[in-house]
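Sharing a structure, written as C-alpha cells. Questions coming.
What you see is the complex with one protein chain gone and the rest in place.
Read from first to last, the chains carry the letters A and B; within each, the first residue is number 1.
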Amino acid sequence: MVGCRPADPDLVKIVSSLPRTGSAKHQSDTLVRGIRMAIDEAGGKVGRFRIEYLDLDDSTAAAGQWTSEAEAANARRALQDPDVCAYIGTFNSGAAKVSMPILNLGDLLMVSPANTAVGLTKPGLGVPGEPEVYRPTGRRNYARVVPADDLQGPMAADWALRRGVKKVYILDDNEVYGKGIADLFDERCRELGIEVLGHDSIDAKAQEFKSLMASIKATKPDLVYFGGTTQSKGGQLAKDMTAAGVGADLMVPDGCLEQVFIDSAGAANLEGRCFVTFGGLPPEKLTGKGGVFVERYREKYGELPEAYAVYGYEAARVAIEAIATAGSKDRRAICDAALAIRDFDGALGHWGFDENGDTTLRTLTVNVVKGGRFEFEEILDEADLVAPPPNEPSPRADPPGGGSP
Amino acid sequence: MSTNQASRTSAPPAPSTGPWAFLAQRWELVTLAALAIAPLVIPALGGALGGQVTNLFIYCILALALNVMVGYTGLVHLGIASFFGIGAYVLAILTVPMYPFQIGFLAAAVIAVLVTAGTGLALGAPTLRLRGDYLAIVTLGFGEVVKVTLRNLEQITGGMKGLNPVPPPGAGVTVAGIDLGKEFAIDPRWFYYLALLSLAGVVLAMRRLENSRLGRALVAVREDELAAQAMGISATKVKLAAFAMSSAVAGLAGCLYAASLSTTADPNAYDFNRSIMVLCAVILGGLGSIPGTLLGVAILVGFDTVLAPWADSWIQQMNVNPKGLSYLSFSGWRLAIFGVALVLVMRYRPEGLIPSRRLAAELRDGGAGS
Partner (left out) sequence: MSVQFLLQHCLIGLTNGALIALVALGYTMVYGIIGLINFAHGDLIMLGACLALSLVGALGMTAAGPATTWVGIGGLVLICGLFCGLLNVAVDRIVYKPLRNAPKLAPLVSAIGVSFIFMNVGLFWLGPADKSFPELLPSTNLLHNDALQFTWKDLLVVLIVGPLMVALSVLVKGTKLGKAMRAVSQDPTAAALVGVDVDRVIAATFFIGGFLGGAASVIYGLYINTIGFQMGFQNGLYAFTAAVLGGIGSIPGAVLGGLVIGLVRALASAYVGERWTGAIVFAILIVILVFRPEGLLGRRVKEKV
C-alpha cells in the first residue's frame, strides 16, 4: 500500500466527519462537544496511547451542506492515516452510504452518533442489497448508538392511537431520515386503522408553508406528523400551523428534539401541543453515568446538553473503549472489540450492540413542549405496542408518489 | 504565462525559439505528462488526495462543458448541473443492481451522453430565441425542475436515497488475472487515470472545436448574431449544436462522478449551487479559455474540497482552539474566505486569470452595460 507514513506508536487518532458548514452546523456543534467531553474525561489517553481528535467537515462552502465528495474524501483520508483508529460519523444517513463501503475496505471502526436509516445495518426496508452493499469485504465495521427508525416511526403511531387520534396528516422533509421515518409512521397508521388524510413532502429550503397549512386545515386532522428535523424547517411548519389555525397536535421525531427547534418555532406555538419522540431518555431524566454527563456538560459549557450531545459522547466512549479493549492499533481488532460490546455502562443507561451493530436500547420516550422547554411525558416500550410490529413491511396502500389531498 | 497563450487561437502554432517557448505552447502535453507521472511519484495520490484530484478532473470536464455555452457561444447557462445529474442518473439506472439492465460502464456512459445531448436539444430548441438573461433564467428553471423531479420520482430515482451502488467501471472484467472492478474499488489511482484520460480527451476535442468551422461559427454568433447570419451562418443550428455538445460533455462528467462515488448521491448534488460554482470557475478562469477554465476549477473546487479541509485540520492540530469556538475555527470563516477570494480575483483580473485573448480584447472594446 502506498501513502503510509510511519505510524506514531504512542498516538491514536479519533476523527469525526460531520457537517460543520451550513444548515446542520448547530447539531454538529453539539455532537462535537459531546465527543470532546468523552475524550477529555478519558484524560486524552487510552491505555498507553495519547488520543488526538480531529473534527473533519463533510460539507463544502459551495453546497452549504454535506456532499458526497467531502464525505468520501474524509473517509479515504482517515483510512490512509495509520494513526486513525476510529471514525465517528456520519450525521446524515446519506453520507454514511458513501463512507461505509470505503471504510469497510480498511476495517476502520465507524460509530455513528446520528444515522437512523434502517438499511445501513439491516435488510428489508430500503434498497435491495442493503446492508451488504455497504460491506464490500463482508466484514463488519459499523455500529450506531442511536436506535434506527424502524422503532421510532411505528411506535409513534401506536402512541397516537392510544391517545385517541383518528385522523392524521403526514408531512416529511423529503430527506433520507425524515422521509424514511414518515413512511414507517404512515405504514403503521394504516395497519392500526388511523385514517391518513394525506402525505406530502415539503421543500426544506422553502420559507413558509401557509398554503400547505391552509390545505391541511381543510382536512381537519387530529394530529399532524412531521418526519424531519429542525434544520429542515420543523420550526416554520409549527409556526405556520398555528397561524393558519390548524387545531391539531403536532408530532415530530428526535431530529427536532433540541432547544433551537423551540426557539425557531416560537415556544407559544408549541405549548402543550407538540410531542417529540426520542430514542432514549431526555437529559434531565438521565441517572448514573448519564446524570454525571449532564452535570459535567453544564459545568463545561454553561447550558444543558441538547439531545444529540449525549450521542456524540456515547459514540466517542464506544470508540475509546474499543481501542482500550483491543490494546493495539490493529483496526480489525478494534472493530471486533466495538461490535462485541454487549453490556455498556453508558450515559444512555446499560446497553450493547446487537449482531447488526444496532443499539439494544429499545426505549423511546415521548416529550411534550411546556413552558418553552421539552418535558418528559412518558416512556414507550415495545411491550406497549397495540399489535406486534410486522416482520415484513406490508405493501403500501398508496404509491409514495401521490399523497396530496 | 498568459502571454504565451497568444498563439493558441491561430491554427498553426507560430514558429518558436528556445525550449521554454516550446514547452509553454504545449502546456497541455506538459501538464498531462506531469499529471500522468504524479501518482507514481506522489504516494498520497494513492489515498484520499487521489480521490480529491479525480474529483477535480471531473469538475474540469463539467466546466469545459459549460465553457462551450458561456465562453464560446456567449449564452449564459445557469443549469449545467442538471445535465451533470441526468448523466449520472442515466448511468446509474443502466448499471445498478436494482434495475435489470446492468449493461456495464462503457455502454451505459455512451447512452447517458446521448440522452443528455438529446435533453439539451429538447431544452434548446424552443428557447433559442430568448435573449441572454432570459435564456439564463430558463436554464436555471430547468435545473430546478430536474432537481425536484429527481427527488419526487422515488420509484425511478430512489428519491433522496439516490441510486447505489453504481458498480465501478470494469466490474466483472478480468484482464490478465486482474479483476478490474475490484482494482477500481480499492485503488483511487484507477479512477484518477480514467478521469485524467477523459479530461485529456475533452480538452483535445475542445481544442479541435476551437479551430473548426463550427467553433468559429460559435464565436461568430457570440460576437454578432446578425452579422453571422448575414454571412450565411445559421445561428439556430449553431446554438443548438452548442447546447448539444455542452450537455453531452456535462453528461459524461456526470457518468464519471456517479461511478467514482459509486452512487448518484442525492438530487441536491445537482442543484443551482453547483451550477453557479461551475459558472464562477469558468468566469474566474477566463471565458472561452481552456487553460483558464481548468485553472478556475482548480482554484475554486480545489479550495473547497482540498485546501479548506486541509487548512481546517492543520489549525485544529495547532490546538489554538481548545474550546471549539466557531470564531477561531477555519470552518467558521470558510464562506467569507471563499467570497473574498471571488471578489478579489474579479477586482484584479476582471477578464479572468488566463483570459482568452481574443475574447478579452473584444469585451474590453465592446464595453459593459447594455
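To be clear about the criterion, a contact is a pair of C-beta atoms (placed from the backbone, for glycine too) under 8 Å apart; a residue touches a chain by one contact, two chains touch by 3 or more.
Not measured: the values here are computed from a predicted model.
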{"item": "Identified contact with the non-displayed chain, of A:Ile35, A:Ala61, A:Met100 or A:Val118", "value": "A:Ala61"}
{"item": "Options A:Ala42, A:Leu192 or A:Ala243, residue touching the unrepresented chain", "value": "A:Ala243"}
{"item": "Touch with the omitted chain, as defined above, among A:Val224, A:Ala265, A:Ala337 or A:Leu380", "value": "A:Ala265"}
{"item": "Positions on chain B where the hidden chain makes contact", "value": "70, 76, 126-127, 129-131, 133-134, 136-138, 140-142, 144-145, 147-149, 151-152, 225-226, 272, 276, 279-280, 283-284, 287, 326-327, 332-336, 338-343, 345-347, 350-351, 359-360, 363-364, 367-370"}
{"item": "Residue ranges of chain A at the interface with the undisplayed chain", "value": "22-23, 25-26, 29, 61, 64, 171, 174, 200-203, 205-212, 214-215, 218, 230-231, 235-236, 239, 242-245, 260, 263-266, 268, 402-404"}
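Methods note: only the chains that are shown with their structure count from here on.
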{"item": "Distance between the centres, which are taken as Cα means, of chain B and chain A, whole angstrom", "value": "35"}
{"item": "Chain A residues within the chain B interface of the complex", "value": "1-4, 20-21, 25, 29, 32-33, 36, 52, 54-57, 60-65, 67-70, 72-80, 94, 97-98, 101, 105, 126-129, 133, 136, 174-176, 179, 201, 203, 399-401"}
{"item": "Of all residues in chain B, those that touch chain A in their complex", "value": "43-48, 50-52, 55, 97-98, 148, 151-155, 158-162, 164-165, 185-186, 188, 261-263, 265-266, 268-269, 273-274, 277, 300, 304-306, 308-309, 312-313, 316-317, 324, 326, 329, 331, 334-335, 338"}
